[in-house]
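A protein chain is absent from this complex, but the other protein chains hold their places.
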Amino acid sequence: MSDGAMPTYVGMPSFPDAAREAVGDRRLRANLGRATATIRAKRAGAVAELDDWAALRESGKQIKDHVLANLGHYLRLLERRVTEAGGTVHWARDAAEANAVVTRLVRATGEREVVKVKSMATQETGLNEALADAGIAAYETDLAELIVQLGDGDRPSHILVPAIHRNRSEIRDVFRRAMPDAPEGLTDAPAELAEASRRHLRAKFLSAKVAVSGVNFAVADTGTLVVLESEGNGRMCLTLPETLISVMGVEKVIPTWRDLEVFLQLLPRSSTAERMNPYTSSWTGVTPGDGPRDFHLVLLDNGRTDTLADEVGRQALRCIRCSACLNVCPVYARAGGHAYGSPYPGPIGAILSPQIRGIGSDVDASLPYASSLCGACFDVCPVAIDIPEVLVHLRARAVESGPRHPLERAAMGAAGWALRSPARLALAQRVASASRNVVGRGGRIRRLPGPLKAWSATRDAPAPPPESFRAWWARTDGGRTEEDS
Amino acid sequence: MAIPWPWGGLRWRSAENVRRAVAGLRVRVAIFVTCVNDTLYPGTGKAVVRLLRRLGHDVGFPAAQTCCGQMHFNTGYRAQAVPLVKGFADAFAPYDAVVTPSASCAAMVREWHPRLVPAASGTASRVYELSEFLVDVLGVTDVGASYPHRVTYHPTCHSLRLLRVGDRPLRLLREVRGIDLVELPGADECCGFGGTFALKNPAVSSAMGADKAAQVRATGAGTLCAADNSCLMHIGGTLSRAGASVRPVHLAEILAATEGAPA
């Protein structure tokens, strides 16, 4: 994998092309449809249980906005507190720098293996590939990450459940093929698959000397790091090895310990639809006699300051990676996560990836359009990110940034010209009405020309009426001279 | 020449004031028919006029109106949208209330016009989607309609999540004589239209449309009703291509229908 902000995904096709393939994959659609329908209903129940959800959401939003408005202050404070508690803080401008820091730290221990607990930040930097290039093996320990890692050439397709595109029998097949110690006669029962993962990783946990983790929240005024998880693989990684390296995006900092009371209520219910996730670990520096002796925190920019600089787009940095927006998104449910060409799929990915990577590539320029603007994502977002607003904002940036889609540009120009004048609109309507018997049969059109073919390939279009509303109004004085109006 | 709005600073939500005004004073109501309805669905505009007249309110049609600018704005062509926003504000400035049979356009006007052109905020705040105008401003749910058919209602995304019209359309439909209103499964999921989304992401859009059409067919309804013809064009076009005999009918046309003048 080459250099770049998110090395893993360079050269991806644009969203519509990737999505077309996914839409044709019936098994993928069935897997996604079933999984997201299950979690949608559960989330709604978990949220409805708290009658102050709207107030929690508003507080969550305000805390995050406050952090972003004072980011330098809180990062400096966090750095000081972590250092005082015995940790070491590192900074990275981009993915390559973060990977270099982690590689150097692992090498300094003399180890050739690390265990990893699911981390979006290191997925984003392509850390595993960078470590492999340096001769260091990284073992993913989260069940879904493990499924993806064992599935040859597979990639994550969901923030919370990276293997959501796989159903239980596919997972069994992956384990049988790629897990040397998979039990004989392994079935596709989820409990058996979980047990296989437990056995497979147990020796790794007990012998690992170095772990790499992500961070859900970092409390600035106490220097406390917080990781939420379910399986216990996080606890294993955070406590058993001698060296712990945690990588976090700079936006993950929160001001005080008390602020955590908001996010510990918002995140689990939005994410796994539970009142609380099975395990949450917090630690402050190092604790003699318990857990790692050496703790390193890597603070990652990688496009986040570019995002911060955009006053509308900035709200994407409020994201707490719950994935509720993916689970309600009708586009995600049909296109699947891979079509987004980024570790961040779904609605949040459509606004985050083009901001942290820039709108240079085809896939990034197409992502702001990967939405019908239905607004379901905004409704469920626990920190009230107005995703449709940011999508439309980024569309304007994409249009202003360069000469893509000349045909669309011309059509929009022509439509704008016609619509700026009622006389020109009326003329266009008369032309359309005159053509109605040519283009349509039985009041409908089955084939449209040029770019409109994209419509008529699957949908009929209405034939233009004999007269427009404005022509009718003018002819009948608003229906007053027409009988039975 | 703009007639000064006598309830200065009125937000669209405080419809009670407008309701009193419409009832007691000579208030000028205009229809914003929308460019899509004007060009492709004139019957919907006529239905709004007929319905409001039946309820005792005359309606004006300022011929200077064209388009709210939503297509350009939502596709990223902000510069093209701005003159349309200005044109809208000028065309409707003389009116005390503007009624439109499109939740999507009403949302565009109320949410975005003031942010794109601050001078447009006064006019924008006086724009109502049809069901809002009927229920909140006129205070009616029984509009004297008759529509003896089995109907299922699709709450369009912008009516549901931008305007938050809630159950207003359903409250209106429930009072229609002879109607057999059946629930649409998965009603609150998007039909996949999404404006230029339907052209820019045709595969996903069509897949969403096909799923929605299947849900509509499963209800056994002969009429599909919604508050936006663009969504109806999408679902209806999908149904039509599949050979289904379900008729897409705008909410206004059902509410305007009577025994003497069926839709």
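Here the chain labels run A and B in written order, and each chain numbers its own residues starting at 1.
Assume a residue touches a chain if its C-beta (ideal position, glycine included) is under 8 Å from a C-beta of that chain, and two chains touch if they have at least 3 such contacts.
Heads up, the rule we're going with is that contacts and distances are computed from a predicted model.
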item	value
Which of "Lactate utilization protein C", "ABC transporter substrate-binding protein", "Ring-1,2-phenylacetyl-CoA epoxidase subunit PaaD" or "Sodium-dependent bicarbonate transport family permease" matches, in UniProt, the chain that is not displayed	"Lactate utilization protein C"
Visible contact partners (per top-of-document touch definition) of the missing chain	A
Residue touching the undisplayed chain, where the options are A:Asn99, A:Asn216 or A:Asn233	A:Asn233
Sole contact to the chain not displayed, among A:Ser14, A:Thr36 or A:Ser456	A:Thr36
Of A:Thr305, A:Ser401 or A:Thr476, the one touching the omitted chain in the full complex	A:Thr305
Full-complex contact with the absent chain, from A:Val47, A:Leu68, A:Ala182 or A:Val210	A:Leu68
Chain A, residues in touch with the chain not shown (by the definition above)	31, 34-36, 38-39, 50-52, 55-56, 58-59, 62-63, 66, 68-76, 85, 90-93, 97, 141-144, 147, 160-161, 163-164, 167-168, 171, 190-191, 193-195, 197-198, 201-202, 205-206, 219, 222, 224, 230-233, 235-236, 238-240, 250, 255-258, 260-262, 264-265, 268, 272, 274-284, 287, 289-291, 299, 301, 305, 308-309, 327
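The rule is short, and it goes like this: only the chains that are shown with their structure count from here on.
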item	value
Inter-centroid spacing, chain B versus chain A (mean Cα positions, whole Å)	33
For the chain B and chain A complex, residues of the former touching the latter	33, 35, 37-43, 45-46, 49-50, 59-61, 63-67, 69, 71-78, 80, 83-84, 87, 157-158, 160-162, 188-190, 192-210, 233-234, 236-238, 240-241, 261
Residue numbers on chain A that touch chain B, as the complex places them	15-16, 19-20, 23-24, 29, 330-331, 334-335, 368-376, 378-379, 392, 394-400, 408, 412-413, 415-416, 419-422, 425, 428-429, 432, 444, 446, 451-452, 454-455, 457-462, 464-465, 467-470, 472-474, 478-479, 484-485
